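The complex appears here minus one protein chain, its other protein chains still in place.
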Amino acid sequence: MDLETRIRASFGRQSMMQTLGARLISVAPGAVTIEAAIRPDLHQQLGYAHAALAFAIGDSAAGYSALTVTPEDKEIVTSEMKIHLLAPAVGDRLIARGRVIRPGRRLVIVSADVYAVKDGRETHAALLTGTTVPV
Amino acid sequence: MDLETRIRASFGRQSMMQTLGARLISVAPGAVTIEAAIRPDLHQQLGYAHAALAFAIGDSAAGYSALTVTPEDKEIVTSEMKIHLLAPAVGDRLIARGRVIRPGRRLVIVSADVYAVKDGRETHAALLTGTTVPV
Amino acid sequence: MDLETRIRASFGRQSMMQTLGARLISVAPGAVTIEAAIRPDLHQQLGYAHAALAFAIGDSAAGYSALTVTPEDKEIVTSEMKIHLLAPAVGDRLIARGRVIRPGRRLVIVSADVYAVKDGRETHAALLTGTTVPV
Partner (left out) sequence: MDLETRIRASFGRQSMMQTLGARLISVAPGAVTIEAAIRPDLHQQLGYAHAALAFAIGDSAAGYSALTVTPEDKEIVTSEMKIHLLAPAVGDRLIARGRVIRPGRRLVIVSADVYAVKDGRETHAALLTGTTVPV
């Protein structure tokens, strides 16, 4: 199974991704992009995208980046993830670009940048770094 | 406005909480509890509760704990949050218990423990620690 | 080899611990305590104990806590560690109390609290949470 097919299959099994309207945009070795519209039902109390939306697509983009460097019979689970919320996430949609910082057999260290897109302009909304485990 | 009324009002404005089915369970000075059913549309690819659900209610429980020690004219925003996923989140629901680690005028350091409840038995599913800012 | 002997032997091989004047105070299953005097040559620019001192003994206390739950032929290495600096570390010495949050064959999740001791009174100076790996 090719890389993108494998990741699309796993992504399709994450019902949370459908609930949040997240879409897998691109897959390359060590780098996966996911985006989601900032729907009115995904806000926090001030009317911006909820941190959990940035976390959800950032964590998934980072985790699937790890999966691209992991043997085919494995899944990836997140062990820990830190998110810095850098700016209010205002706009039409969020886009998360994940990447592998350090591949490994036991642990894959990953990162993701999340941007809020408004009128075609990107604002750096969040930075994630974390530890994923091939299982 | 009393503490619980104020926090319920803010919680009610977070549309993401409704989308995820999260409920505010209790409010005490420095300690807030939030729970959510592990609905089938909130899963990750292996059929457990998605990490983003644990993050969403853990971050909110921690953040509202901070709000209980913050002047009434302020809101709380999360600056950064780290989540350790300790065990697969299997069961009927997740329960997040937030607390204040260190109050402060500029920063409030917070923590939350998230438990997965199955047949009345709790498993420690996640631990969060983070930095919130009164604004 | 009993637990304490084994941990004292490993601690003795960490030349950094001697350089910083750190001492292993107690070893129990899942819990290790380390302390260090706040010597004048271990300060930051404002005259408090340097964050690196709190990190050094907090990370070691957490890591050796993990070693207490790890098979005898393994060492523990830290994969990631987050430290919250909660209060200026002023006083005579720092004391770090490490503990295991979640044991595991592949990963051991750990935590440590660091206190600054002044005139016999403890101030909570730092909180660490991290991921260690038996190798």
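Letters are used for the chains, namely A, B and C, taken in the order the chains are written, and counting of residues starts over at 1 for each.
FYI, a residue touches a chain if its C-beta (ideal position, glycine included) is under 8 Å from a C-beta of that chain, and two chains touch if they have at least 3 such contacts.
Owing to the predicted nature of the structure, the values given are computational and were not obtained by experimental measurement.
Peer 1: Which shown chains does the chain we cannot see touch?
Peer 2: A, B, C
Peer 1: In the full complex, which residues of chain B touch the absent chain?
Peer 2: Those residues of chain B that touch the unshown chain are 79-80, 82, 106-107, 109, 131, 133.
Peer 1: List the residues of chain C that touch the chain left out of this view.
Peer 2: 10-11, 13-16, 18-20, 40-46, 50-53, 55-56, 59, 75, 77-85
Peer 1: Please give every residue of chain A in contact with the chain that is not shown.
Peer 2: Touching the chain left out of view, chain A contributes residues 82, 84, 86-87, 101-102, 109, 124, 127, 129, 131.
The rule is simple: only the chains that are shown with their structure count from here on.
Peer 1: Which chain lies the greatest distance away from chain C when centres are computed from Cα atoms alone?
Peer 2: A
Peer 1: Once you find the CA centre of chain B and the CA centre of chain C, what distance in Å lies between them?
Peer 2: Using C-alpha averages as centres, the distance is 29 Å.
Peer 1: So the centre of each chain is just the mean of its C-alpha atoms; given that, what is the distance between chain A and chain C in Å?
Peer 2: Chain centroid spacing, chain A to chain C, equals 33 Å.
Peer 1: Can you give the whole-Å distance between the Cα centres of chain A and chain B?
Peer 2: Between these chains, centre-to-centre, one finds 21 Å.
Peer 1: Could you pull out the residues of chain B that touch at least 2 other chains?
Peer 2: Chain B, residues with two or more chain partners: 82, 84.
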